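For this view, one protein chain was removed and the others were kept in their places.
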Amino acid sequence: MRHSEVLQAAGFTQADLTGGSLPVRSPIDGAVVAQVAETLAADMPGIIAKSKEAFKAWRVVPAPRRGELVRLLGEELRAAKDALGAVVTLEAGKITSEGLGEVQEMIDICDFAVGQSRQLYGLTIASERPGHRMMETWHPMGPCGVITAFNFPVAVWSWNTCLALICGDPVIWKPSEKTPLTAMTCMKILDRALERFGDAPEGLVQLVVGGPEIGEALVNSTDVPILSATGSTRMGGIVGPKVAARWGRPILELGGNNGMIVAPSADLDMAIRAIVFSAVGTAGQRCTTLRRLIVHNSIKDELVAKLVPAYASLPIGDPRSDGTLIGPLIDQATADRMQAMLDQAASEGGTVHGGGAANGVGDGAYVNPAIVEMPAQTETVKTETFAPILYVMGYDEFDEAIELHNGVPQGLSSCIFTLNMREAEAFLTAAGSDCGIANVNIGPSGAEIGGAFGGEKETGGGRESGSDAWKGYMRRQTNTINYSSELPLAQGVKFDI
Amino acid sequence: MRHSEVLQAAGFTQADLTGGSLPVRSPIDGAVVAQVAETLAADMPGIIAKSKEAFKAWRVVPAPRRGELVRLLGEELRAAKDALGAVVTLEAGKITSEGLGEVQEMIDICDFAVGQSRQLYGLTIASERPGHRMMETWHPMGPCGVITAFNFPVAVWSWNTCLALICGDPVIWKPSEKTPLTAMTCMKILDRALERFGDAPEGLVQLVVGGPEIGEALVNSTDVPILSATGSTRMGGIVGPKVAARWGRPILELGGNNGMIVAPSADLDMAIRAIVFSAVGTAGQRCTTLRRLIVHNSIKDELVAKLVPAYASLPIGDPRSDGTLIGPLIDQATADRMQAMLDQAASEGGTVHGGGAANGVGDGAYVNPAIVEMPAQTETVKTETFAPILYVMGYDEFDEAIELHNGVPQGLSSCIFTLNMREAEAFLTAAGSDCGIANVNIGPSGAEIGGAFGGEKETGGGRESGSDAWKGYMRRQTNTINYSSELPLAQGVKFDI
Amino acid sequence: MRHSEVLQAAGFTQADLTGGSLPVRSPIDGAVVAQVAETLAADMPGIIAKSKEAFKAWRVVPAPRRGELVRLLGEELRAAKDALGAVVTLEAGKITSEGLGEVQEMIDICDFAVGQSRQLYGLTIASERPGHRMMETWHPMGPCGVITAFNFPVAVWSWNTCLALICGDPVIWKPSEKTPLTAMTCMKILDRALERFGDAPEGLVQLVVGGPEIGEALVNSTDVPILSATGSTRMGGIVGPKVAARWGRPILELGGNNGMIVAPSADLDMAIRAIVFSAVGTAGQRCTTLRRLIVHNSIKDELVAKLVPAYASLPIGDPRSDGTLIGPLIDQATADRMQAMLDQAASEGGTVHGGGAANGVGDGAYVNPAIVEMPAQTETVKTETFAPILYVMGYDEFDEAIELHNGVPQGLSSCIFTLNMREAEAFLTAAGSDCGIANVNIGPSGAEIGGAFGGEKETGGGRESGSDAWKGYMRRQTNTINYSSELPLAQGVKFDI
Partner (left out) sequence: MRHSEVLQAAGFTQADLTGGSLPVRSPIDGAVVAQVAETLAADMPGIIAKSKEAFKAWRVVPAPRRGELVRLLGEELRAAKDALGAVVTLEAGKITSEGLGEVQEMIDICDFAVGQSRQLYGLTIASERPGHRMMETWHPMGPCGVITAFNFPVAVWSWNTCLALICGDPVIWKPSEKTPLTAMTCMKILDRALERFGDAPEGLVQLVVGGPEIGEALVNSTDVPILSATGSTRMGGIVGPKVAARWGRPILELGGNNGMIVAPSADLDMAIRAIVFSAVGTAGQRCTTLRRLIVHNSIKDELVAKLVPAYASLPIGDPRSDGTLIGPLIDQATADRMQAMLDQAASEGGTVHGGGAANGVGDGAYVNPAIVEMPAQTETVKTETFAPILYVMGYDEFDEAIELHNGVPQGLSSCIFTLNMREAEAFLTAAGSDCGIANVNIGPSGAEIGGAFGGEKETGGGRESGSDAWKGYMRRQTNTINYSSELPLAQGVKFDI
């Protein structure tokens, strides 16, 4: 399908796509596909105020009823799956299967959040005082700012929004400047759900399009108690302290420099498939992309000897075509940065396999994915480069592998391939991987929505999606209720007046 | 008992108490009771390094075994209850019953933490992929800095330390410069427990004594992943962003400006007792001290008319004496600030009952507690003054009471006195109190350790003590284990190489 | 709509409705609307074997995938809501709104179970031994027999089936002999979901129609590890021990004799509305129907004086008609039993208001609901009569009210109407209501699916629907994994060979 057809199928009108100040390019061919309107910085106070107003109404809507809105959103997403997936492909350059997979993740989180909407479990707790009852309840917080990145232009929004909505929080969404169209498509889909829902407050979910000053308005507003930001460590390092300084709660999902340990007993065929998908999927632009391979020296040469030709045979090109596994990078600057890092790695003693420009479509930034054998874990290796570079290092002892693995500032995802239960278990202990996600015999990317997603260290510490990540969108309240006619003090304190 | 006897009973030697650069004054009479040694800023890197080393050993000690250390600490605290309570009284000026109550809180948290040490529950989670298993586990983080305030010189340390220890984290404790002796007493007690325990790593809990530069070393070190700080909002406003900026996790317990709503149906006798204890207990120097009374206009005059004489009759003086209910403020500066705020409140239209200096002991800062009837919730009322001032305001409608109640920047504790179940329940909802603690028919202070303690807004958002506050001392890890020989991708993504 | 039209709209063919040995009567008019086929006792072993076979396949289908089947069932139920609701009305005699409400409950449990299918949370637990890991997981059990009653002919099945399915258990359903058509309609709806789902094992959910010997085959089979039975205490008293004797797990939802305490402070208007709905809704044939009113003597006369005319004004008649609030009893035997109990109550000193036959349709058993003022809680009052009889008793002291309330052998649902928070709270304590459900200011019936449903004493102790009722359909496994190369024993036992 041509770009215009994709956008038409997604419900865009000519007015949506023209006349704005923000040009939108498709990484597929570099073509400008739209000029969309940007939110004015001056409008941000009004937008936030509207959200705050919506909060007052939404917080007292029963959570299962709030869940009904999310359920309707899930229905609409199912109906619009192909159309939205195609916009993801158009705007983020993902291959078709991955674009659809991202929409599926939205659908999954809707189902999950609907179930949560009848839970939001707090605790009842045994009190030490006669005639007293204790409990812990969870309440909505207020407007939730959601800043998302280009590489998961819709799933991350849905993780945050579905949970925020059932938790009683309105959302103000600032997507990447590179992917406003997927965001606008989501809002169209949400509008259909809202219409069926009926009586949601106006401004429950608002979209703001534009650059850093728009995001800053959210970051700095005391009326936005929650600020969820996905993106680079550099960005998060600015946002986190600013939000903390005005007593807000940041939820940060930042960079990963994800490693895999390949142990001697690993099922190598399985490992190779996992490596290739994790390292080159989404053209190496996932936050969970595999970037470091730590291989036992007894099998390192064999593994590299198998990986290099596997890499060479990967179909690169138009992400819309059947069979393509590697689409374009998001832009040429990314391709340039990738090449610069490869050169730097080579200068540090690395042996580079692959890399360089590949044939693609129009002005798209297509590259060959690269494998780099490194003599040591240098600064280059410790840096997250958002492109398909896989550094390979050897190890002899298991503890050495763990040390290498944990020896980077990021802490998002990790894995080990081994059939040895002692190694598998050890990797998951307090002395094993220091990441928020640690897998055995699967790659670091492709988390299920049932688990909490996020990581430690420079990854920012936030958790989204499954488990009790919903608590990030609520405030906890500890209640003690005295229904007796006595007034005992805790800890046996005496104070008789 | 004389100061020297108290210190002797707590196990202090002459060497402990002399020769140091930090003078310690007892607020009881203003006497300098010791000159203790201070930690050098230059020693902090070594101290932190030692803690990091201890972490490596402690994190792999099984949690129930770690709990055994806390159990022994509890036994030693039981044995030393009177001695430690007396030091609390000596150094913080609390009345005897409250000093003992604080030690009881330490004992309670020991018992609680011992039980937790066999739990530290994570989740097993249903996976969407055949032959896969998901789980969520919790792991130790590393050294935990604990900065405590003078007003709870030992309980807050024990909340943090007991949980940190069972969670596998070493502790570096920086107490208030005003209360080093209670801290040293705790370390002596802990040493006895450590000796009985046997093989804990050296440096598991370290005490650092001194001023802000000592604290800053903890705040700024990337080797101290957790920083728990209790104190003023001003302090927390500096600490929080700094810790966030270096990717640490702050646990902040800051100021409270705690209110009570007294509804028409309230049991007034009970309310009065609760008000007096909450407002003047610990001479108004609890973070949960009652500072604002929001009373239905139909009963306001009656309530004030009863409170004023009750206040006037409170025994003020030597906190060691039987019968004393109000001991000294921590220092004269606090007394001066109290008076200044009373003057300011008067200038804003407030009617002041009480206040001013009271008879006490030696150079202690003894004051009369004050009730101030305010025409409105002015800036003065919105400010936390760490002294026994209680502002009284009237209301007509329930919603108005809630609005007044929530109309301050702090969010720690709160309560309502009412026998009307609709009001009681409404106070605890999403549209009710915005505090971390919300009680019915008990005052805002005196939490049980079974609940999570902490608050929202400028109170800092941290949680300590009971419920799942232990999670603040651990990192969460999401694990997926593939035990099949297939490699399916989540969300049905296809990527066949 | 005529009966035949209702059945046609629900997808019945002439073959479905004729030729069988079991006549189906509509309580609306007593007309025989179908002759359906019965399951032969001789076929039960084969049916159970098929279920066991289905179990082997279904237990290894990932739970979220199992949840997808339930999600599709929810979609099909939404589409078929009117049609199925009408069959419920036809066969159980419920008024239209209640028939639809019951289907809505099915839809709600589908949504809830879908969310649960990504949870089924077990625990990870701290181990006392180095190099060991503990966890607790939940596994499917095997075929689950579900015996349901006429009064909730579809909702109870869906509670059990949705949970059993996501938990990995096949279902064999034996509905009441009086309501095979609603069951058959459900199977038709489920078939549509199964077809869309694709690859569920054959025999995953099977329907067996017939009398006690069919049920007994389920009760007695060791291949049916779970037996969920809803119905009379008499039935449950037989089923429970039989299932226990062959090591199965019974889930019993038996009789209720549900009471309401009306305290002096109650909002009487609200109480009256609640009483009338709870006592006469579904013509008094809910297991949670209000059967006993325990009223403070100060307001008893007033309350009865208001209730009697309210009862007299209730529209009784064709349940399909707009405005009807009371439809027919399930059969004439029930009406006769009701009258006999009223006579008995009168002989015990009761004053009967109402009762007796009412105008209705055809041969339907329409009755006037009855209020009986009782001088004491006699045996008659302690007996559950499945009909709209409400016994009224007075009390003076709160404790007396609780004693009366708990003084019956059943323990399902209960409530109090009061605006006094002390009474409201006291009702919910260990010394308050002894029922599985205890409400404040709402009637005993009409539970939300988010909570666990069931009761104590002769109600049987089972729990279904929300909370962690899913655990009733799974087995718990405690796992310890030693990944070290040592073999320490728990509790420090030494045993060196």
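General observations
Just so it is clear, A, B and C label the chains in written order, and each chain counts residues from 1 on its own.
Everything that follows uses one rule, which is that a residue touches a chain if its C-beta (ideal position, glycine included) is under 8 Å from a C-beta of that chain, and two chains touch if they have at least 3 such contacts.
Predicted model only: the values in this text are computed from it and were never measured.
Put simply, the missing chain touches A, B, C once the whole complex is considered. Across the entire complex, the residue among C:S127, C:T182, C:N258 or C:T334 in touch with the chain not shown is C:S127.
Among the residues A:L17, A:M260 or A:V440, only A:V440 touches the chain that is left out of the figure. Within the whole complex, the absent chain has one touching residue among C:L69, C:I294, C:I316 or C:A447, and that is C:A447. Summarising the interface, chain B meets the missing chain with residues 64, 67, 71, 108, 111-116, 118-119, 133, 421-422, 424-426, 428-429, 448-450, 466, 481, 483-485. Contact between chain A and the unshown chain involves residues 60-65, 117-130, 132, 135-138, 418-422, 424, 440-441.
Residues of chain C in touch with the missing chain: 56, 59-60, 97-98, 100-102, 104-105, 108, 123, 125-129, 132, 134, 136-137, 139-140, 168, 237, 240-245, 247, 249-250, 267, 270, 272-274, 276-277, 281, 310, 313-314, 325, 424, 428-431, 433-442, 446-448, 450-453, 456-458, 460-461, 463, 466-467, 475-483, 485, 487, 489-495, 497.
Here is the rule we use: only the chains that are shown with their structure count from here on.
If touching chains are joined by edges, the resulting network of the protein chains shown connects every chain directly with every other.
Computed centre separation for the pair chain A/chain B is 35 angstrom, with centres defined by C-alpha atoms. Rounded to a whole number, the gap between the C-alpha centres of chain A and chain C is 42 angstrom. Residues of chain C in contact with at least two other chains: 64, 118-119, 421-422, 424.
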